[in-house]
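For this view, one protein chain was removed and the others were kept in their places.
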Amino acid sequence: MAKNKKPRLELHIPEPKCRPGKHADFSGLAIPPAGKVARPAIDAQEKDLRHLPYELIRVLDDKGKAVGPWDPKLPAQQLRDGLRHMLLTREFDERMMKQQRQGKTSFYIKCTGEEAVGVAQAMALDDKDMLFPSYRQQGLLVARGCPLVRLMNQIFSNSQDNLKGRQLPIMYSEPDYGFFSISGNLGTQLPQAVGWAMASAYSGDTRIAAGWVGDGTTAEADVHYALTFASVYRAPVILTIVNNQWAISSFQGIAGGEHATFAARAMGYALPGLRVDGNDFLAVYAATKWAADRARANLGASVIELYTYRAAAHSSSDDPSAYRPADEWKNWPLGDPIERLKQHLISIKEWDEKRHSALVEELAQHVAEQLKEATSHGTLGNPPPNDPGSMFEDVLKEMPGRLVMQREQMLALRKLGEEN
Amino acid sequence: MAKNKKPRLELHIPEPKCRPGKHADFSGLAIPPAGKVARPAIDAQEKDLRHLPYELIRVLDDKGKAVGPWDPKLPAQQLRDGLRHMLLTREFDERMMKQQRQGKTSFYIKCTGEEAVGVAQAMALDDKDMLFPSYRQQGLLVARGCPLVRLMNQIFSNSQDNLKGRQLPIMYSEPDYGFFSISGNLGTQLPQAVGWAMASAYSGDTRIAAGWVGDGTTAEADVHYALTFASVYRAPVILTIVNNQWAISSFQGIAGGEHATFAARAMGYALPGLRVDGNDFLAVYAATKWAADRARANLGASVIELYTYRAAAHSSSDDPSAYRPADEWKNWPLGDPIERLKQHLISIKEWDEKRHSALVEELAQHVAEQLKEATSHGTLGNPPPNDPGSMFEDVLKEMPGRLVMQREQMLALRKLGEEN
Amino acid sequence: MARMNMIQAINSAMDVAMARDPKVLTFGEDVGYFGGVFRCTAGLQKKYGATRCFDTPIAEGGIVAAAIGMGVYGLRPVVEIQFSDYIYPAVDQLVSEAARLRYRSAGGFTAPITLRTPSGGGIFGGQTHSQSPEAIFTHVCGLTTVIPSNPYDAKGLLLASIEDDDPVIFFEPKRIYNGPFDGHHDRPLTPWSKHELSEVPEEYYTLPLGKARIARAGETVTVIAYGTMVHVCLAAAEETGVDAEVIDLRSLLPLDLDTLVESVKKTGRCVVVHEATKTCGYGAELVSLVQEHCFYNLEAPIERVTGWDTPYPHAYEWDYFPGPRRVGLALKKVLES
Partner (left out) sequence: MARMNMIQAINSAMDVAMARDPKVLTFGEDVGYFGGVFRCTAGLQKKYGATRCFDTPIAEGGIVAAAIGMGVYGLRPVVEIQFSDYIYPAVDQLVSEAARLRYRSAGGFTAPITLRTPSGGGIFGGQTHSQSPEAIFTHVCGLTTVIPSNPYDAKGLLLASIEDDDPVIFFEPKRIYNGPFDGHHDRPLTPWSKHELSEVPEEYYTLPLGKARIARAGETVTVIAYGTMVHVCLAAAEETGVDAEVIDLRSLLPLDLDTLVESVKKTGRCVVVHEATKTCGYGAELVSLVQEHCFYNLEAPIERVTGWDTPYPHAYEWDYFPGPRRVGLALKKVLES
């Protein structure tokens, strides 16, 4: 048996470079220049894609120029649409967080700084493709044209809430927009997206699926299930990992990102793993389009790591100043996806400050109107929701006997309460 | 939105090359020559180890010569010990499967063709290192000198069974031999091994841990948990994936092995992934030693894929002729670990046929004696186990009131039964 | 009509379902080419092709998750969990997702999936091939739980489960796959072919979920059981000569409460029997409901006969398994008190 002298072992606990009090420091972070990563054919062999998880696909350079083989060469109107959707998403977030602060609802989650994720990916997919998002891709719904008032009604659990007041705010479910019911349980939707994609392939359909999880969520079993099933059955699905550096108060090193990239997970399943500048609208669009074309060609699933930064608090219940430097976002080297696309549009003479402020104005107006309408249907508890009996519906397709009895009990109790 | 014309999607179901009726065909399988893979320093950077999952570490060439940088250069006596342990393991398996066939116990599992796994890995580790095996590494116990009669008593659930007749045969638990309680639930032991290793590091101990799962089991959540925690906390642990090509009736393609190697899983977690000829005693020893040295030097965990073949039925309940060609093992290009080590010893003049048959004879004798002793303590149900009250012990450290009552009830019932 | 054992009846149900509806497919560990370790899917891959009957990675959670996604798409997947002892990795997808999806999406998305899994002991399978975890799922609203006790019911209930628009967990008591085992392990097993309920139509039929079966009409005590225990209870009634009314629940949820209440109001006495561990087993719910609805009719405390509150001990299988003698004593006890 081995007889070498042995050092005492030590337990390693990953720590982020900076905590509150210190200034943000991204000096260690190597950000490769835009345009440098080759764009393989969608039918390239897996062994020729193994470099991708260690690169960073970028199209927009620091001056806002689109460079390199990944430039999707989108018509200016589509770029302006993207800008509009991202601005609308941000304005919506601002207004709704205010509502939460004013006690009009119990909970809210912003995607500030990550707007390119939902918006660019929705635009790179077809309207009929099925989306299995986490709670931070509201940009998908905005880009697909879902009326904000629908989302607001859900957030307020008001009389027009399509989820009948049953769900936590922002846990949208929008079948008509190909947007799956958001689960409060992290990660569960990812292998479901794979199952949906398998069903589409089983049925000889042409629609593909896409699923999203955050960096922290990659540690859950469901992500491993999704990768395994997607690989084994060559499912037409795009699995996006939104690496926004944080999982509530835990930095991505706690999820395994200290030495590995999340895109590298793909290699263990012989899937392409694209690592992409998540704040670069064009890069996100191009990578998603590449993966979609691959899936549509029966070449199977792809993993996309979108490298971005969670500019906002985790949620309305969270205060990041307790665990990270206040100036991190300001110093985040990949900037703001909205500013970068705006700069690009201006640099190609398809946009200017005047039109921009007009647009911002118009969108603020629009959100205000939608909010007015939503509020007219009520906000959380005001008026109190008036159909408590509906609480017993949809547990099963037909209400079982015991729930019929329980509903009667509950309604009797309510009546009694009103009498007193 | 994208408007390219779309082909109908198709669902891919992996299928092995051959099924019963056909002859085994491994022609597609590229087996690189021995000695060709470089042996990196244990403190090599992760990025310099990324080729390993796609190679196959081999030491013994087709003539039985030990070649290349991975040759552990073991003294002849250790090689003879290894041969003895492997032969003993195989003889033990043969005899116990016969016992099962004769109705002396309910269940048995052989590791035929995979003896190098348990034996070489146990010999490459220190006796105090903690082992978290699956049910197919009985070679670990043989190599650590656990008396066979102990294992036989457990298999027979007889009066001397250290597990008091509670466990399915072969689900050993041997604390004194650093061998963790085998679980009937696949994979659960792997993240536990990582937890144990974290505890050892937390305590400034020098002992490392090792865990085993099969190719099929890699799909379970626990394997992902193990890789994640081992990577994040740099746990001193060796995670071995025994790729014996089959999971009961499912070939390794169903586990994700159609296009990827299981060693490649490691890369997603920035861990070294060594892919090794699992029927090459010297290669298995050398790879395990490399990983152990790395762990002891506080450099963290390693993943080892041992490429081998399940020569036996899955278990006594299984008949492989229903799902794979009868002659697969005969044609398995990596041969038989025992034959290969024997050939090597003979080629270096440290062994000969005479000594070999004498050893085989001696071991058969030994197993027969141990079996005689075990049988003298009874076999399953004969005599019926005589301490049913013990069934209620060890549910908790102290027996709770409800179990005391239930035990009384059960014993009363038994008495009644004997009276009738 | 043909004579079928439970395995053949289940296989026939799958065959009929797949022939009738292209949206039905089945998958799980070893279910494809091999046809399942208990052979319940034998021949289906050959007949319907690999995309409709296939092997899966060993990931129970992934199997159920994929099935949910397929259900959302509009298919009707039937998955097999090889042993119910291995259902735990799938609990999150079953409890947090399958059971909640219709509710949380207000009917916008549903998971019409069926999960088949062999359960129960009596086969010397030790603690990881013998469990009866049904009570973990009957606590979860949104799940339907079915447990047949014979080939005729197995086929009719499985077809009904597959057609059900919500998730169904279909437990298959593996000890009675080949015959109506009554707990007398020391006697030869009578094969199903000798039992009237092995007369199974080859064609399509369904049995309603939530309708219990009176396995034996009786006057003096009501015995509530399901799965293997139905046969144990029938044997106990025979052997004690107690005129027990033995009710086979068939499905735990929905529960046929009316049949139970009617019977207990008649007999005034009740014994609840299951193989699962006692504490918080499904028997606790049955006892609670019976005392709630028949309090003034009860003449003796309701007895529970169950597995002991320990893991399933390999060598002591028959001291653990609730056999006819234990049930018989309970019958006498409730009659004497």
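A, B and C label the chains in the order they appear, each numbered from 1.
Here is the rule we use: contacts are C-beta pairs under 8 Å (C-beta built on N, C-alpha and C of every residue); 3 or more make two chains touch, one makes a residue touch a chain.
The structure presented is a predicted model; accordingly, all values stated were derived computationally and were not measured.
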| field | Chains shown that the absent chain touches, full complex | value | A, B, C
| request: Sort through C:96, C:206 or C:220 and give me the one touching the missing partner chain. | output: C:96
| request: Please pick, from B:11, B:74, B:116 or B:197, the residue that touches the omitted chain in the full complex. | output: B:197
| task | Tell me which residue among C:57, C:77, C:108 or C:281 touches the hidden chain in the full complex. | result | C:281
| field | Touch with the omitted chain, as defined above, among B:74, B:109 or B:221 | value | B:221
| field | Sole contact to the chain not displayed, among A:248, A:348 or A:368 | value | A:248
| request: Provide the residue numbers of chain C that touch the chain removed from this figure. | output: 85, 88-89, 91-92, 95-96, 100, 103-104, 127-128, 135-136, 138-142, 253, 276-277, 279-285, 287-288, 291-292, 295, 298, 300-304, 309-311
| task | Name every residue on chain B in touch with the hidden partner chain. | result | 130, 132, 162-164, 166-167, 171, 173-175, 180-181, 183, 185, 188, 191-200, 202-203, 209, 221-222, 224-226, 228-229, 232, 393-397, 400-402
| query | In the whole complex, what residues of chain A lie against the chain that is missing from view? | reply | 11, 13, 15, 19, 106-107, 157, 161, 165-169, 171, 183-186, 216-217, 219-221, 247-250, 254-256, 317, 322-323, 380-381, 385, 388, 391-392, 395, 402-403, 406, 410, 413-414, 416-417
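FYI, only the chains that are shown with their structure count from here on.
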| message | Taking each chain's centre as the mean of its CA atoms, which one is most distant from chain C? | response | A
| note | Distance between the CA centroids of chain B and chain C (whole Å) is 35
| request: Starting from the mean Cα coordinates of chain A and chain C, work out the distance between those two points in Å. | output: 41
| request: Hunt down the residues of chain B that sit against at least two other chains at once, touch-wise. | output: 11, 13, 219, 221, 254-256
| field | Touching two or more other chains - residues of chain C | value | 51, 56-57, 59, 61-62, 89
